[in-house]
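With one protein chain held back, the other chains of the complex are shown just where they sit.
So that you can tell them apart, the chains are marked A and B in the order they are listed, and the count of residues begins at 1 in each.
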Amino acid sequence: MSTIETRLAELGVTLPDAPAPAANYVPFVQTGDTVYVSGQISMTADGLILGKLGADMDTEAGAAAARTCAIGLLAQVKKACGGDLDRLVRVVKLTGFVNSTGDFTEQPKVINGASDFLVEALGDAGRHARSAVSAAALPLGVAVEIEGIFQIK
Amino acid sequence: MSTIETRLAELGVTLPDAPAPAANYVPFVQTGDTVYVSGQISMTADGLILGKLGADMDTEAGAAAARTCAIGLLAQVKKACGGDLDRLVRVVKLTGFVNSTGDFTEQPKVINGASDFLVEALGDAGRHARSAVSAAALPLGVAVEIEGIFQIK
Partner (left out) sequence: MSTIETRLAELGVTLPDAPAPAANYVPFVQTGDTVYVSGQISMTADGLILGKLGADMDTEAGAAAARTCAIGLLAQVKKACGGDLDRLVRVVKLTGFVNSTGDFTEQPKVINGASDFLVEALGDAGRHARSAVSAAALPLGVAVEIEGIFQIK
């Protein structure tokens, strides 16, 4: 088990099998040492995490949803690394989309659910550039979608 | 005519002259072998494709709109390749923005109009990482805007 997965186990996190995409595209593309991971939607083994911030979901639940997106991203990165997450050099950039009403203003606190998890799991390698914005709506009604750029070796 | 353009001709697609940007920016920037293409809005030779999914446009029409964005992206990539599309190595990443109401949930099906076209035209080189989200609104009221990252040689 890689050092990172040992740390994940300590956090009680088991990476799921990397979710397959829902359409005619791929979960990630690598060019050079850069891996672009498709937007991961909020979900657990129990199903999708649906919701709209500012309407039927509070910020804390949104952050928990964002955390599941980060877990999905790591699962894809693991696959991009041929199963060895220790090849991950760092998280470069996240773009976080929050499903929210027009008057919601806590996008950063929601996406912190992903950012905090990545730093907790990866240490300094988890620190990343980031944007956090609201989408008018998201696929299937999920609460959060996050895409990521990663550097691997 | 490049192999790819021959294939496009078989699909009945002629790439338009690469649309010029509407403002003080450029249609694409290349760094190394990576080409970043500006967001292409849904349009044909007949004009803009306007609409809001969930209100006055259905998913099928949205997918057709997304397809025109992909054609616009390829037109820009052709220009980036100095006219020779066979220099395109692969489509790396798309970010698709759908103009929709707050309760629309079929963003992936809309953006599939672009993804399916790229795979149809380019084969495996057309497979890409992707995010599909809703924008609250889009320039000039268009239905779809898609930006892309491409690898060329």
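In this section, a contact is a pair of C-beta atoms (placed from the backbone, for glycine too) under 8 Å apart; a residue touches a chain by one contact, two chains touch by 3 or more.
All values reported here derive from a predicted model rather than from experimental measurement.
**Q** Out of B:Leu11, B:Val89 or B:Ala137, point to the residue that touches the absent chain in the complete complex.
**A** B:Ala137
**Q** Could you please point out the chain B residues that touch the chain left off the display?
**A** The missing chain touches chain B at positions 21-29, 31, 36-39, 52, 95, 97, 101-102, 134-141, 145, 147.
**Q** Pick out the residues on chain A that sit against the missing chain.
**A** Answer for chain A: residues 33-34, 54, 90, 92-95, 100-109, 111-112, 115-116, 119, 127-136, 149, 151 touch the chain left out.
The rule we apply is simple: only the chains that are shown with their structure count from here on.
**Q** Centroid of chain A to centroid of chain B, CA atoms only: how many Å?
**A** Result: the chain centres lie 25 Å from each other.
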